[in-house]
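For subunit A:
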Amino acid sequence: MLDNIEVLQVLEIVIAVFMVVLAFLAINSKSLIKAVMFLSALSMLSVIGFVVMQAPDVAVTEAVIGSGLVTSLFVFTLLATKKVGVK
Partner candidate 1 sequence: MIEILMNIGFGLGVATFGFVLQTAMGGINRKIAARLQKRRGPKWYQEFIDIFKLLSKRATSHGWIFDFGVIMALGGIIGTAMFMPITSSIVAFEGYDNFFIFVYLIAVGMLGMAMSASGSGNPLASIGVMRALTTMLAYEVPFMVVVMTIIKLTGTSSLTGIAVAQQTGDFNWFMIALPLGFIVAVMSLMGMLGKKPFETYIAPAEIASGPMVEYGGKQLGMLFIMHEITIFIEVSLFVHLFLGGAETIIMFLIKYFIVYAVLNLVSNVLGRFKIDQVVTFFFKWPLFFAVVQAMIAIHLGWVI
Partner candidate 2 sequence: MSAILLIAVPLLAAFISILVKKVSPYLLLLVSLFALVYPFFMDMSDVIIGGFDSPIGINLVVNKFALTSLIAVNGLFFLVVAVNIAQYKKLSSILLVALAGLNGLLLTGDLFNLFVFIEISGIAAYLITTTNKKPLQTFNYLVAGTVGSSLYLLGLIILYNMSGTLNMADMATFVEGNGMYTLFPFLLMFIGLGVEAKLLPFNSWVKGILGHSNNLSGAMIASVYATAIALVFGKLLAGVFQIEGTLALIIALVLGITILAGEAMAYASTKAREILLYSSIAQAGIVILLFTVGLGAWATFFAIANGVSKFILFGVVNRLTEEVGSDEMDQLKGSFVNNKLIGVSFTVAALSILGLPLFFGFVVKMNSLIGFFEPDFVSNLPGGNFIFPIIILVASVIEGVYFVKLLTKLWYKDSDVKVNFTPLFKYVVVVLAVALIVFGLFQGEVEELVASLINPGGVFIWN
Partner candidate 3 sequence: MLQFAAIILLMLGLYGLLTQRNVIKIIISLNILEIGLNLFIISVGYFEGGLAPIFTSETPANPNFVDPLPQALVLTAIVIGVGTTALGLALARKIYQKYGTLNLDEMGEN
C-alpha cells in the first residue's frame, strides 16, 4: 500500500522526468508547431508540479495564462508567418 506522501513522491519523479524530456523535445524538434505543442504540454505538467507543491493559485494562473494564452499567441504568430511546420 502506498500512502499519500509516497504517491506524491512517485508523481513528482514522473513529472520531473517528463518535463525534462518535453523540454528537450521542444528545443530540438524540427517542426515549429510541434515545438509549441511540446511547450504547451510542458506548461501543463508544470501546473501539476505547482499543485503538488501546494501552490494551487499559481497553478490556476499558469494553466490559464502560461498554457492557454501563450500557446495561442505562439500559434497565431506561426499562422501569421505562414510557414507552419517547415523548419
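Behind the choice of candidates: all candidates are chains of the complex that A comes from, given by their letters.
The criterion applied here is as follows: a residue touches a chain if its C-beta (ideal position, glycine included) is under 8 Å from a C-beta of that chain, and two chains touch if they have at least 3 such contacts; residues count from 1.
Only a predicted model underlies this, so the values are computations on that prediction, with no experimental measurement involved.
S.K.: Contact as defined above, complex as supplied: which of the candidates 1, 2 or 3 touches subunit A?
M.R.: Only one candidate touches subunit A in this complex, namely 3.
S.K.: Under the definition above, what is the set of subunit A residues touching candidate 3 in their complex?
M.R.: Spelled out, the residues of subunit A in touch with candidate 3 are 5, 9, 12-13, 15-17, 19-20, 23-24, 26-27, 32, 35-36, 39, 42-43, 46, 49-50, 52-58, 61-62, 65-66, 69-70, 73-74, 76-78, 80-81, 83, 87.
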